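Encoded as structure tokens, the structure appears first; notes follow it.
Apart from one protein chain that is not included, each protein chain of the complex appears where it belongs.
Labels run A and B following the written order; every chain starts at residue 1.
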Amino acid sequence: MKEKLLSEKFYQAMKSKEPRYPNRKALILPALHQAQAEYGWLPKEILAEVAEYIGVHEAQIREVASFYTMYNLKPVGKMHLKICTNVACCLRGADELMEYAEKKLGVKCGETTPDGMFTLSEEECLGACTTAPVMMANDDYVENLDIQSLNHFLEKVKHEH
Amino acid sequence: MSTNAKTLFVQHFWKDSNRTLDYYLAEMNGYEAARKVLGGMTPDQVVEEVKKANIRGRGGAGFPMGMKWSFIPKNSEKPKYLVCNADESEPGTCKDRQIIRYTPHLLIEGLLIGSYAIGCKHAYVYIRGEYVREALLLEAAIEEARAKGFLGKNIFGSGFELEITVHRGAGAYICGEETGLLNSLEGKRGEPRVKPPFPAVSGAFSCPTAVNNVESIANVPHIIRMGGEAFAQLGKIDKSGGTRLISLSGHVNRPGVYEVPAGSMTLRQIIEELGGGVWKGKKLKAVIPGGSSSPVLTADEIDAVYDVEPLMKIGTMMGSAAIMVVDEDTDLVKLLLRITKFYAHESCGQCTPCREGCHWMESLLHKMVHGEAKSTDVDLLVDVAGNIGGKTLCALGDAAAMPVQSFVKKFRSEFDAYVKGQRSHA
Partner (left out) sequence: MPKCTIDGKEVDFKAGENLVTVAKRAGIEIPVFCYHPGLSVVAQCRMCYVEVEKMPKLQTACSTQAAEGMVVKTQSEAVKKGRAGTMEFLLLNHPLDCPICDKAGECDLQDNSFGHGSEFMRHSEERRTYVDVDMGPVIQKNMNRCIHCTRCIRFGEEVAGIHEMVAIKRGNNIDITTIDGKQLKTEYAGNYSDICPTGSLTLKDFRFRKRAWMLKKTPTVCEGCSKGCNMEVQHEGNVVYRCVPRENLEINKYWMCDEGRFNYQYAQDPSRIVDPMRKAGESWLVTRWDELLTALRNDSGGEDVLFLVGTDLTLEEMKSVQEAARIWAPRAAIRSFGTPGVESSAQDGPKDGILKMKSKTSNLKGAETLGIPPLLGAAKSTVVVVFRGGRAELPRIEAKKAYGVGVFLEKERNSVHAILPGLSFLEKDGTILNHQGTSQTLKRALLPRGKSKALGEILMLVLNQKSSEVNP
């Protein structure tokens, strides 16, 4: 028996979700969310453990996980910034924000800062278009962004960590 | 916030505490509609009332909601499911988020009534993965309702039971398409299914399923409370009852989620009266009237009444009622590239025209913007769009093709300027 990478908490959380679905396969998305919340990203070993938990072939988990953009199949920084550059945000200056963030953090979109603090990503529409431009900072939305407020936010995060 | 007296939602969209069950019970006659339904209406009567309300689906397709429910077979031995589509993924749209944030109990009560109407004992809310906080808020509201006995077994002593599960997506536009959503709910890749069979026959877990948008379901308690006919009469034109939540974004002075009685205003009125006009005193160049997939309108075309049929008449669509306003300084070729890039990114890839064509259109537009395109590439672009539109397994192909066709048709000179080298390149 291989040693488990996911904690007892993961298995308990999943157990409470099991009765909510008529079959185990439907637990794949919740399990991947839960595993990512715990581990930060989804390395192959974790995906294999999720496959074992669900009771499907590892490849099946991989094909599902790779379909959705929110599952991190590569490590990400402590603060994952996803700047929306879709139409509504783009009309109100998202491209300039992205440029600014790249310069400020010293990384290109899609990269992580060497200290592992920030990962910068481009995001498709986040569904908050009336408060554009918007970004996600880990699980939270930061809305009505401009260069000033973005700068303020980045400074605050740096300061807090 | 609204300029109209008759609104059902937006008056509550301002304060965090409005989302509590206490507020819902005290200020909004919370759960009285469900009590009435479970206490004495038959499922058929509920469906009839919704039919009378003339409510069109608020997700984008605009299909009459009562009719959708009536397709669910009554004598099926299989479980039936009501699935709420909270994927809210069409760019420009962000109304459902407000409903979940401020009036989650309207949605829960709507699910309760809808589940009773179609015979569902376990409803699912499929919420887009990025709405992490909203999913938590909704789960908390569900717990509040359960604690009061509004969910669970033997609700209002009627013998009816219901559980609601919030199921989070994980970042895929295509899961807003109802069969892609159902696959995603089942733990699969969110690839749309071949229809038929339609979800009403074989949907979630191969069982009869109704999939409805958040706003559609959240309107159901209103319909029961005021009666289908009164609800229908809120709408100012035929075949469209109730009010519409409009997400107004882009180059307006006051972007926001507004609510208007269906068909009560023209696009111009919405932009000028609700949105405060184009920002920075600029002129209007274009309007995307129903989410980024809807065919674009020029500044001269916005006197149409903002509703499903009047917009159809002028060759565009209301979609999810997301209006994006574009000012005179905007480069529409670049904007179209941005839109097309989105659909190429979100194509699930299972069917050929969408997988290959969206990416090709993106490449062509990219070349135009970078001064590498040939003069024949504008026509090629339109022809490629024509080979995608109407040819794909789901509507994403159309969603990608319509902006391309309409932008080029209405703003051809901007494209020609790029391919003829009359425009400075990016």
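Some observations on this one:
The rule is simple: contacts are C-beta pairs under 8 Å (C-beta built on N, C-alpha and C of every residue); 3 or more make two chains touch, one makes a residue touch a chain.
Bear in mind that the values here come from a model prediction, so they are computed numbers and not experimental data.
Listed residues B:36, B:268 or B:345: the one in touch with the omitted chain is B:345.
When you scan B:35, B:122 or B:189 for touch with the missing chain, the hit is B:189. Where chain A meets the omitted chain, the residues involved are 44, 56-60, 62-63, 66-67.
Remark: the residues of chain B touching the chain excluded from display are 172, 189, 194, 344-353, 355-360, 363-364, 367, 380, 386-387, 390-393.
In the analysis below, only the chains that are shown with their structure count from here on.
Centroid to centroid, with C-alpha atoms defining each point, chain A and chain B lie 24 Å apart. On chain B, the positions that touch chain A within their shared complex are 79, 88-94, 96-97, 122, 128-133, 163, 165, 167-173, 184-190, 205, 247-251, 255-257, 288, 292, 322, 324, 326, 330, 335, 338-339, 342, 345-346, 348. Listed in rising order, the residues of chain A touching chain B in the complex are 20-23, 25-30, 32-33, 54, 63-64, 67-71, 85-88, 90-92, 123-132, 136, 139-141.
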